[in-house]
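Note that this complex is displayed minus one protein chain, with the remaining chains in position.
Entry: chain A
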């Protein structure tokens, strides 16, 4: 092997692999569903950078494996041993240091993304308690025949304490109350969305685009996980531990809400939708439903809401079994 062609080949391979990994990192967004929240591009970029690095590593390592397997295969009749090379300290230091630098860089970069996502500020929602109280009297008024099991009050009392986990305000919104607040309750096998401001109870999440939305997430029975793939956001709904998600949708449309944590036999059917409206449409929706949500009609609405998707029809009956009556829902906002 002559020296010069070898190094030119290495250089050429390096250039090709670099270009390829840059191209791959540009293309990585194709793997994802569309970006519909403010943080989705951040997450996709972080993933894209890792794809770029991974593609480069992949070609270097797999290329070396394939090349060595061919170049150094045993020739017929050659029963000798290979060359007795045991170690090469500079080389080993090099390949320890490079990945170490890369992972430290990725670590720092992901802390930064995490900060921009609002990961460091859960619980920063001045005004939650006030909004909750404003509504509670109205809903309790709907509850003449309370029939709660003994464990419910404890659960619900805890649900009101401020969330310490999840995603809170992004750095520019710290200290500001969110524009829209929705209480999200997961139960086998449905999501119930309650709007403390207007008293609307719904089986689908409606939000305005471009406004700061906060979800206060709780679970009634087992652990669920609230996930909107298009928003790149996921947070477990944990019985007894309130959690939250705060985000800004950027694109009107209807996106799936998926339960990501195994929650029982029909876990796969625990699906609903989030509908991102333009602010005007959202106001119209609020208007329409505030009127429709007169106290005497709410159990019906609730049942309808829960059976929104065909798979969820069984939930309608299940709600009463779970003790999810308007009065238990009322307890979510004492």
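Operating definition for what follows: contacts are C-beta pairs under 8 Å (C-beta built on N, C-alpha and C of every residue); 3 or more make two chains touch, one makes a residue touch a chain; residues count from 1.
Just so it is clear, contacts and distances are computed from a predicted model.
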Write down which listed name, "Fe-S-cluster-containing hydrogenase subunit", "Cytochrome c oxidase subunit 1", "dihydrouracil dehydrogenase (NAD(+))" or "NfeD family protein", is the UniProt protein name of the chain that is not shown. "Cytochrome c oxidase subunit 1"
Looking at the whole complex, which of A:6, A:171, A:256 or A:279 touches the chain that is not displayed? A:256
Touch with the omitted chain, as defined above, among A:169, A:190 or A:238: A:238
Where does chain A touch the missing chain, residue by residue? 31-33, 42-43, 46-47, 50-51, 54, 57-58, 61-62, 64-65, 68-69, 72-75, 78, 80-88, 91-92, 95-96, 99-100, 103-104, 106-107, 110-111, 113-114, 117, 119-122, 151-152, 154-155, 158, 164-165, 221-223, 225, 227, 229-230, 232-236, 238-241, 243, 256, 258-269, 271, 311
